[in-house]
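With one protein chain withheld, the remaining protein chains of the complex are depicted in position.
Letters A, B and C mark the chains in the order given here, with residues in each chain numbered from 1 onward.
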């Protein structure tokens, strides 16, 4: 079986990564690609190493015939998709949206943190949150997926099993995350120039980052008494996210580690490192893996979890492919290994 | 007035940075330089852009006549200086040691965290801790200075004024620090190769870093009930340290900021940024400044301080120059601006 | 059909890249892996993302039973393989050597440029030079392959077709090449540290680089009257080689381009860019492609060819896989696309 897919925002970093995986997927036929900055060119002209879909022309979606399309991926920046695009689409076609447009249940949070009006809020409850390993059954049954943010993926996968284990009594997280530059997209802005970022490092969005309410919302569904501090930082690397997660130690280290091991024991893409091995960006780069390990600090009062993903893969395009594979009953790992 | 100085370990990253400042200091005459890897060469051959001391030969200190030397800088890796070198030196000559050999009062901590035997422990109490802005009066009176570690400098300068203000009731710090690679020195080890680190990022020494007991000791002298979690990470940049410091918010943000502003109001090298400006590595690179700012997190339950220094300058050679300037009654900023 | 292979020097950059391709090759069973620095561990412990061969233990080749081995890859540094290892191997087993040990016909050149004695020179003439697209028929028939150097691959593929076309009368090349750091291998030497190379750039081996006689030898087989100037430079990137090749323009630009297009018209991995598109390292990274294009300079007196490859793939492991595929009659592109 084979499906026809199309991509909005194909020329950005997420869009082109997604295209790379779709191009080699045996059950996928890339039938359409839309993008302002490269409209008129073929995919092969923009991405010279494609194997199968290099002849597809990048067009204006308004002139595209969606009749045979089974699945739409949107890699548009947040705002654009919910504001206008989604209303023009045939509601029978499945959607995986990689922006933050349909992740938040609260209109107020969306408008406050994303700084724009939400004009399709009534569609919100049709979207399942696509955190694959945590929400697999829901994803399988859903037609519309809000693919998780990159920071939330690196954070929620480690903490959700621990939060669900009530005996661990976790009530407070401090999360210090560091992301590669591609997470900011391909916008031409001075602050993302090579000369500004090479050799540099800094925190940003300290008390108001778009991913804060997303992480908080998913924590709240398990325990809304938990407090959250989240500080993102910008690393001078192209891709990769590392999150260092701190919380109070109330049990032996092994108990926390066992909860994680059990929860993810059958998960191909989640690796809990052994002993005191430390996850690194290098070991997850260009892969759909999340690597994590868990430690006790020197004071014996705190637990530290370190997790690493590639923000463009497990944190975006890779997880989107994983979700597509679930939705269409393909092998979940197809084209990702 | 002019003094004669010599440097142990001149060819490492700290040693060469120190030499750069000494070379242009109007009150300093570089009279000797010792270093294994470049012995026999002149300083000018190893460092082509020196102005004044390029003809000094790098020699074996055992054959050097220390008679006219006023001050010795040691940039040797920890262990070497306390194990053997210091015993061969004339005890009348002043010393600024940039290693960790004489920072810790506890022999046990030193041997546990530095993984080597301390053979000059009875000299320990002659050394003043060279955290300039905090310990200035002591440094002025001392003949022997243990120059602080780079991480501790980035951390203690922000937190000591707050700890001293008892009404803030701080009892617990979580500190997430990130350092450039030069902090690891110039040793030829696989893990510090360009191909291993470029594009990479990871935590290390999670529950056993050499700088942990140094930070803890300085906190303890103010309040030994305070708990400390400290996680260092390696950044793919040559120089710079950023520390993100978390603790419980018990007062209004402005009260914390005012304590810092007052404590450092006359300090040339300590900048507390205004509003919610965020410190960056770029803004402190190649300077002796520490930049910091203080924030409240989204949950309003925590205070976040971000501080940045150049690990080779304020975190090592620059602070050593500042201490020398104090000890010999030169202008404290001489050659540092 | 499936073959058993083993790898010498598996833990270096070339060895691990080769392993990555072998691991996913449907006709290959990795049966042995040898390497000093990681002996005793399994491949999975050293390379956490392997799919199939992660249980293979890294051992000492002297204790290994080669009975069932069909093909040996050597990723040892030059010298080691010819000096001792090759003599202990069963001469019936096929070999692909990725070092420079069996590329040069001239013992004198080898010893002069590689700075070591050649002790297996009588085996030299059994080795075919593995420049796949140029020497395909020879490679198919050979049991022993000297896999080309990275610089020579980036240079010979563009120039050989032009040299063979006698009417172009090329008699002189100036070649300015730039290579990523991984080309220098994983040796722990100070000059390859991150702090030495990040932000740096320089020429090296200006008049005595190991790859000079290799390029010259291959040119000489076509026309030994051609003169060659070759200057390698070190780029602050992990992988990739770019060569800028200059020679006198004696015909119209299109005549040169047509020669190249015709020669490589059926080659999957050789891309001659259209119009005046310029090859970039990014477009060949992690691929077995060589991208090139050809230009006339402003003075209209010279032709400039620019070529790019990934030094670890087309310049080493990828071309080795391509050669293996030819030798064992697999699909030439197998596991490389």
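Keep this in mind: a residue touches a chain if its C-beta (ideal position, glycine included) is under 8 Å from a C-beta of that chain, and two chains touch if they have at least 3 such contacts.
Treat the numbers as computed from the prediction; the structure is a model and nothing was measured.
Enquirer: Among the chains in view, which touch the chain not shown?
Expert: The omitted chain makes contact with A, B, C across the full complex.
Enquirer: Out of A:41, A:119 or A:186, which residue would touch the omitted chain in the full complex?
Expert: Answering carefully, the residue with contact to the hidden chain is A:186.
Enquirer: Please pick, from C:50, C:193 or C:281, the residue that touches the omitted chain in the full complex.
Expert: Among C:50, C:193 or C:281, only C:281 touches the chain that is not shown.
Enquirer: Quick one: which of C:45, C:111 or C:176 touches the chain that's been left out?
Expert: The one listed residue touching the chain not shown is C:176.
Enquirer: In the full complex, which of B:221, B:276 or B:337 touches the chain missing from this view?
Expert: Touches the omitted chain: B:337.
Enquirer: On subunit A, where is the contact patch with the chain that was removed from view?
Expert: 13, 37, 181-182, 186, 188-190, 192-199, 236-238
Enquirer: In the whole complex, what residues of subunit B lie against the chain that is missing from view?
Expert: Contacting residues on subunit B, toward the hidden partner: 48-49, 51, 198-199, 271, 283, 286-287, 289, 291, 337.
Enquirer: Spell out the interface residues on subunit C facing the chain that's missing from view.
Expert: The missing chain touches subunit C at positions 174, 176, 178, 196, 199-204, 206-208, 212, 227-231, 233, 235-238, 240, 242, 244, 246, 276, 278-282, 285, 295-299, 301-302, 304, 306, 308.
Throughout what follows, only the chains that are shown with their structure count from here on.
Enquirer: Report back the single chain whose CA centre is most distant from the CA centre of subunit B.
Expert: Farthest from subunit B by mean C-alpha position: C.
Enquirer: Taking each chain's centre as the average of its Cα atoms, which is closest to the average over all protein Cα atoms shown?
Expert: A
Enquirer: Using mean CA coordinates as chain centres, what's the subunit A-subunit B distance in Å?
Expert: 39
Enquirer: So, what's the distance in Å between the C-alpha centres of subunit C and subunit A?
Expert: Roughly 37 Å, centre to centre.
Enquirer: Please work out the Cα centroid separation of subunit B and subunit C, and write it as a whole number of Å.
Expert: Each chain reduced to its C-alpha mean, subunit B and subunit C end up 46 Å apart.
Enquirer: Identify all positions of subunit C at which a residue touches two or more other chains, and write them in rising order.
Expert: 198-199
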